[in-house]
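Handing you this structure, nothing more for now.
Every protein chain of the complex appears in place save one, which is left out.
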Amino acid sequence: MNLDITHFLVLGAILFGLGLFAIITRKNAVLVLMGVELVLNSANINFIAFSKYNGLNIDGHIAAIFVIMLAAIEVAVALAIVLNIYQNYKHINVDEVDKLKD
Amino acid sequence: MPSNLGFPILTWITFLPIIGLLLVLLVPTGKDERNRGVSHLIMRWITVGITFIQLIFAIIIYLNYNKGLIGVNDVSTFQFVEKLTWIQANFPIVGHIKIEYFLGIDGLSAPMVLLTAIVCFVAVFPSFIIEKGVKGYFAMYLLLDTGMMGVFVALDFFLFYVFWELMLLPMYFLIGIWGGPRKEYAAIKFFIYTLVGSVFMLLVIIGLYYSIGSFNILDMMNPQNYKPDSIFSGLHTTIRYVAFMALFVGFAIKVPSVPFHTWLPDAHVEAPTPISVILAGVLLKMGTYGMIRIAFPIFPDAVGYFQSLIAWVGMISIVYGALCALGQHKVGQRDFKKLIAYSSVSHMGYVVLGLASMRPEGVSGAIFQMFNHGTITSMLFMIVGVIYDRSHTRGLDEFGGLANKMPVYTGIMMVAFFAAIGLPGLSGFISEAMVFLGAFNTYPALTIASGLGIILGAGYMLWTLQKVFFGKVPERWNRPWDPTGKKFPTDDLIAREYVALVPLALIIIYLGVFPQPMLDLMESSVNHFVEIMRPYVVIGNFLSGM
Amino acid sequence: MTGDTIIYLGISILILPLLSFTINIFFGKKLGKFSSIVATSILGIDLVLSIAIFASKVFGSFTSLHKQIGIFIFEISDKIIQLKFTWIELGSIMLKVGIGIDNLAAIMLVVVALISFLVHLFSIEYMAGDVRFSRYFAYLGLFTFSMNGIVLANNFLFMYIFWELVGISSYLLIGFWYEKKSAADAGKKAFLVNRVGDLGFFIGILILYFSYGSLLFDDIFGNLANGKLPFDNEIVLTWSGIFVFCGAIGKSAQFPLHIWLPDAMEGPTPVSALIHAATMVAAGVYLTARVFAMFTASALSFIAVIGAITAFLAATIALTQVDFKRVLAYSTVSQLGYMIMSLGVGAYTMGFFHLVTHAWFKAALFLASGSVIHAMHHAAHHIGNHHTDPQDIQNMGGLRRTMPWTYRTFLVVTLAISGVPLTSGFLSKDGILAGTLAYAQLAGGWHWIIPIVGFASAGLTAFYMFRLLIVSFHGNAKTEVAKHTKENNWVILLPLFILSILSFWFWYSPNPLDAHSGWFPKAIVQPQSVAPDEMQWEFLLFENGYNTEHTATEYHHYLNHFEEAVHQAHYPAMFISLIVAGGGILFAFLVYQFKIFNADNIAKQFRVLYNISFRKWYFDEIYNATIVAGTVGFSKLSGLFDNKIIDGIVNGFAWLTRNFSYFIGHFDNVVIDGLVNLLANVTGFFGAMVRYLQTGRVQTYVAFAVFGLLIIIYFFI
Amino acid sequence: MFEVSNFIVDTQKSLMLFLPEIVLLITLGIAILADLIFKKFRFINAYIALVGFILSGMLLFNQKTSQFAFLNSFVVDSFATYFKVLILLTNIIVILMSFKSKELIAENRSLGEFYTFLIGMTFGMFLLTGATNLILIYLAIETMSISSYILAGYTKEIKRASEASLKYVIFGAVSSGIMIYGISLIYGLAGSLNLQNINLVLQTNKVGTFPLLISSLLVIAGFAYKISAVPFHFWTPDVYEGAPITITAYLSVASKAAGFAILIRFFKTMLLADTNGYNYIWTMVSNIDWSYIVAVISVLTMTLGNIVAIWQTNLKRLLAYSSIAHAGYLLMGAAVMNDIGVASVLLYFLFYLLMNLGAFYCVMLASNEIGSEDIRDFEGFGYRSPIIATTFSIFLFSLVGLPPTAGFIGKFYVFSAVIDAGMIWLAVVGVINSVISLYYYVKIMRNMFIRGIDSEKEAIKSSALGISVVIVLALLTILFGIYFSPILNWTNASASIFVGN
Partner (left out) sequence: MDWIKISFWFFAILIISSAIVVVTSRNIIYSVFSLLFTFFGVAGIYVILNADFLAVTQIMIYIGGILVLLIFGVMLTNRITGVDIKSGQTGKFQLLFAGFISVVVIVLLIYLFSTAKWSVSGSNKEINSSINAIGNVMLTNYLLAFESASVLLLIAIIGAALIARRK
């Protein structure tokens, strides 16, 4: 079995699914953010894989760089918000932050 | 030649109340009790003045109206026409769009303009009783006035629709703020019902616009104006039928015809007296006016298809409305206004029946009935208002013997009551008889069935008469209405009530004996209308075979 | 007098009472007692004018003339003087109306004017002191105006308009003492019952308008004569006739709509005399006579049967009533049945003749009863007895002595109504009975029922009228009140005298035994039927109806045959009627005067019959149980339907929308009731999931967003 | 790889086209500095921002349009300009709102950053309206999002604001994650990240319906999150309720505008089958019925927004659902997939801006005094503050879409576009929804005017600035309901999207 693009894509897909699972199920806000990172990583794997199999199309790399950068930004801001939540609620359980609802 | 006064009288008559509205808004509200009283007085009399000028305008229109001109779909014979480009925009993509400020009247709308002016004028007087939120009240009242008048003079569908919707808003507040105990429910019910009807109208307007490229109602009546392959091109297509039904239902809700009528009793019962007057006197007419001005001439083929359905709707409304009025049976809960509201359903059924007949008598009768119902029911509601103002109840079971307590009132009331049951010599009879004469030609069986409405109508009216006016005065009303004598110096009518009631009574009697002035007004247009419809509809024509 | 003058006089006659109405309604309060004087004088003028018209029209002749002044078209001929104009015009459609005066109308005008005048006069005293004194005279004016309108109408539209106006003014007059519930009820009942008949009338008018595009009698009858039938259908002609006759059924209180008239006695007694004896109820007869020409044979048979039934039914009821006025009321119904029956059998002249004679003596009877009641009332008031019903004949007796003049006039007119020779009643009644006999002879078969019923009713009439006379006037006073009665003053008595004098034969015919020798039959000639030949009642001549073997000319002999038969039947009829009337009177004397038979015993023996009569054949009960209850029930039902079903549907939709929004609007409060129930309906896992997750948690949102995306993808691949 | 001189020429040209954005960036810089230097002047940044926005707006009108910039990764066309104008308008109104927001103006709170983030977010939105490169789109959306997360939680000591920002950031991160995954798939399919290039590939190569559908939907999910379309609307009510009301207003208009801009551009630039010589009706690549898909989403969005709004008692939350519903109406116009539809969206959006901002402004002014956004506390408000209540009612009627208000004209044109495209069923659903919406809008008016008419609560005095702004907005709402020719012309001129040639 030769390695072809699908292997990488499936790897990315599984990572995507796991990330989604983490986002939905983990109670701790930090863990939810980790799930987001998994999702972003899966996208990155896709980018790099497509880049590689399309004659090393460099656009994919650029995209991946931006995604990494944005992931960092997002985590920074999100953690700041989580810390703020911690100050207000004394916990960071996402499912207990539910005062706003119908 | 179409009359034109060289001055935009239709614009004036329509937007005059807006000027009044601004004036009313400018009146400062007093800080203390006395100043407030003065400012209330000023606002009331501004409204009286404005509506009176409006009435004068209406009379000027009536006097200058050229009765020989046909109108309906012939733009050159509309009168007092004002036509300006209102909205013009160039689409780089689909050409340009044009909406016109197009006003004009013909025999179908002239009586309605007159009616609106009359009813709006007389209904100001019962409004004097309003004590809270006076400024808002008269502002809304005048806005409503503009909306109603606009509906009757607009010949551009877009403009028509704007006026049509414009009057919802003040009506909502007028019922909602100054209404009875269940005012919220009644107001929202009214609002939603009518909006349901009108939003579908909106879709039809858009479809028509794409079919002919303008909003001109008159152009919409000419099949040649339809672009080939547009939505409504051709005749007897399903989409045309559907569109007609959308319009018809939209208007039928306003009329209201059974089974779209349930908003009416609630709205009437809860609305303050003057608003009931306007609601019954003018607003309901907008439904039937919409039919005859818009739905029928634009979709004559669909009218042909649905004609008997329309007649059935009319017949069922007549009988069902009368039965419901009679069915106000639960002792202790009988409501005077509800009874009259249901009687309106019944009486407006005559209009629908008359229109469905497509005979000149029937259609004239229908328009005439619109006018007469406007005056008669206005009177009836004001009559209820008179005792409601004094006793603060409308329960039929709580009254009796008013004929002794208030003889003049009873006398005036009898004119309205007997007009409502179609007593000859009063205007209601002429129009109902004409409707029957026309409808019998086309739908004999339905007409006979509708005759049941006459008997039932007499039944509930006389029953009410007896309950309220005859018999003995109950204990609790033995004292004078207003022992302080401030508001009601006498037990009988006071001056402003005379001003409101007597002119209507005179109109009712006059038109009952000399209907021709009113019929002349509509004659040419009605005949032309019937001619337009003739190729498409069933018209009983034994006569023409003679 | 020229034709023009007659027209103008006619209009004046029409307008004058309206003037009286207007003056009294607006200035009545100010006029006070004078309002009666004003009204009576106006009616006096009216009467004079009527008599003038009567004299010149019936006994004069006119040259034909056709001219137009403005929109008014004058059409004058010897037969009828007409004024026509277009009232409502809509392009090609013109509704022409107008007034017409022929002999029928001229005579009727006098009847109306005279009785109205006398009633006005009578009322001045009778109604004195009433709180709404002037209002009363206003109403009388309105009524007279309307009645004159009916008389003068030469078209169905005016006829119908004034028909309704008569209805409304009678409503006002019957319910005049509206503080009394029974009075207000009676007014309402009268109006509504009349409306039922009017609906039929209106439908008849619609059919005719539909067919001819005009409502003028001339146009309609002219078209009919030219062979144009409504709907081109012969049956419809019959039906339209019957529909029009429905109006008469209502107004003339014919079976089955007769129930309103006895109740209408709640009105003041002069009113009863005016409208429920002489004029308004006669309007139905007048209408039938007016449109007589258009009735087909079948319609006429129908009319005859209705008349006969009414005559008999009412007579039986009158036997047992104890209320003075009610007896008279039923007697009126019975007599009206007579007239209708007479028209139905083709004794046109005699039917109308009976209308006139009956008008005099029945008005007199009512006014006399008014006199009695007035006296009783005052007596009761005088001695302070308020329990005694002043109208119950069982409380009277012996009034002959206290009220001699009333008694005498009453006796005269009782004789007249009983058909005793030398009275006008004898002339007309005999004519009618002869007509029925002739009719039965010619028609044969079941038609014999009609004369039999006629004679039976004549006998019954004589009996109950004398019962009334004897019980109330003869014998001894049965109560204190009756003892204290006093004769009334001349204002009340004068009308009685006039009317009773008019009940003698010599006004109408030199021969007290045969009306045909008088002027009346010459003035009132049966109109030529305009129905198609085969629909006219010649068929009665031939047992199997219209027979094609006969040529058309032969059928015009019917009238001759009929007249011949009437002539032959005249004496048999006279004898029989004398016998039955005499028998009735005799029996009344035997029972009530000489007490040879005990009335109570008879009642006991024939308890069933007595009850039927006393309870008026249970008509009111039946109607209440069926029609009234049905309508009320149905209207209740529709009220219910309206509130429950239609609103229910609308509210249901609102409910659905709201609850639907709960379902999709997911993240609502867990605790809100109803949500749980609703969610239970959502299937399985997903529903449970929604319920579990709707807490406003962001992770739930994410899950749903992704899930929603998946669903969208699922639907679009 | 590149001819350097070409690149320099292009960059010079691009910078000229980029002037409005550059002005924003300069303003941003000044604002950051000013915030550090002039600590005492609370609103200094507000004025700086206002000046910057106005300058930027002036530059917008002097731009050459229908140009590509930065090597085809950015486009300047009238469509983008239109949205930029809307965004600037929103900014200006929101800044005017912020002057009077009691929520924001608390003790010890510096407001400098507030305006800084507004400017930053505006920059992100400007980028988004013109971006034609998927990475740039992603970046722009993130720029917007990051700013808005912070803005939503700006009043950080208030619990519900922090909750809002947490929910917002998590939901936003997931949405952008999904979107970037979709971008990666599109990149795989087309081998490029530039929309024009992708379009060329899609026109020539058949990439398969299914992958294109999925990948596009994943990207659209990111847009849907911005415009709060179903099913990516979940964050909307909570965030709108929790965030300071100025930000709620801002989010409900500005970020939605940017979302719509990119959504429409995405369809028109990437999925158009024939960019050469197209007429105003779009033909899409492959056989996916995008029109239908968007129509379904639109129906779901407006229906959900409306029927849930009925239950709301918090005005902000109610308006949040109402803005979801309005996104549905706007999507109707987008679903038409032709230039008329685009024009109707543009028209509607301008009016939506007026009435929605007006409504939020009124709520803010009211809740400043009442101290609550609960609809029950608004009983009798119409008598305590007639002017605000009346203008509020005008906005609400406009939101319902009743003449003679601008909202009616907007709806009218959206329905026109829909009917013109033959999607009558969609129009029917649309009008039914307007009727439903009436119920909850009227509920507010009912509470203001019908209930509590006899309440004896004291009259409310509001600031002159607030009142004059709402009055101007209300007058505009009515004016555009009566006379709208210029707007029509403007929107129609702006409806064509530059896709190159």
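Note that the chains are named A, B, C and D in the order they appear, and that numbering of residues resets to 1 at the start of each chain.
The criterion applied here is as follows: a residue touches a chain if its C-beta (ideal position, glycine included) is under 8 Å from a C-beta of that chain, and two chains touch if they have at least 3 such contacts.
Only a predicted model underlies this, so the values are computations on that prediction, with no experimental measurement involved.
Although one chain is omitted from the display, it touches the following shown chains in the full assembly: A, C, D.
Annotation: of D:Phe70, D:Phe266, D:Trp311 or D:Tyr329, D:Phe70 touches the absent chain (contact as defined above).
Although one chain is not displayed, subunit A still touches it through residues 1-3, 5-11, 13-22, 24-31, 33-35, 37-38, 41, 44-45, 48-59, 61-62, 64-66, 68-73, 75-77, 79-84, 86-87, 91-93, 95. Within the complete assembly, residues 1-2, 7, 11, 14, 18, 25, 28, 32, 69-71, 73-74, 108, 113, 116-117, 120, 123-124, 127, 133, 135-136, 139-140, 142-143, 146-147, 149-150, 153-154, 156-157, 165, 185, 188-192, 201, 205-208, 210-211, 214-215 of subunit D touch the chain that is not shown. Against the chain not shown here, subunit C presents residues 688-689, 692-693, 699-700, 703, 706-707, 710, 713.
The criterion applied here is as follows: only the chains that are shown with their structure count from here on.
A comparison of the A-C and B-D interfaces places the larger number of contacting C-beta pairs at B-D.
The distance from the centre of subunit B to the centre of subunit D, each centre being the mean of the chain's C-alpha atoms, comes to 43 Å.
For this pair, subunit A with subunit D, the centres built from the Cα atoms lie 26 Å apart. Inter-chain centre distance (subunit A to subunit B, centres taken as mean C-alpha positions): 65 Å. Counting partners per residue, subunit B has no residue that reaches two or more other chains. Shared interface positions of subunit A, defined as residues touching 2 or more other chains, are 20, 23, 32, 94, 97-102. Subunit A meets subunit D in the complex at residues 5, 9, 12, 16, 19-20, 23, 29, 32-33, 36, 39-40, 42-44, 46-47, 49-50, 54, 57, 59-60, 62-63, 66-67, 70, 73-74, 77-78, 81-82, 84-85, 88-89, 94, 97-102. Taken in their complex, subunit C has these residues touching subunit B: 25, 87-93, 131, 157, 160-165, 168, 171, 175, 178-179, 181, 184-185, 187-188, 191-192, 195-196, 198-199, 202-203, 206-207, 209-213, 228, 231, 631-632, 634-640, 642, 646-647, 650. Within the complex formed with subunit D, the residues of subunit B that make contact are 86-94, 97, 132-133, 136, 161-162, 165-166, 168-169, 172-173, 176-177, 183-184, 187-188, 191-192, 195-196, 199-200, 202-203, 206-207, 209-210, 231.
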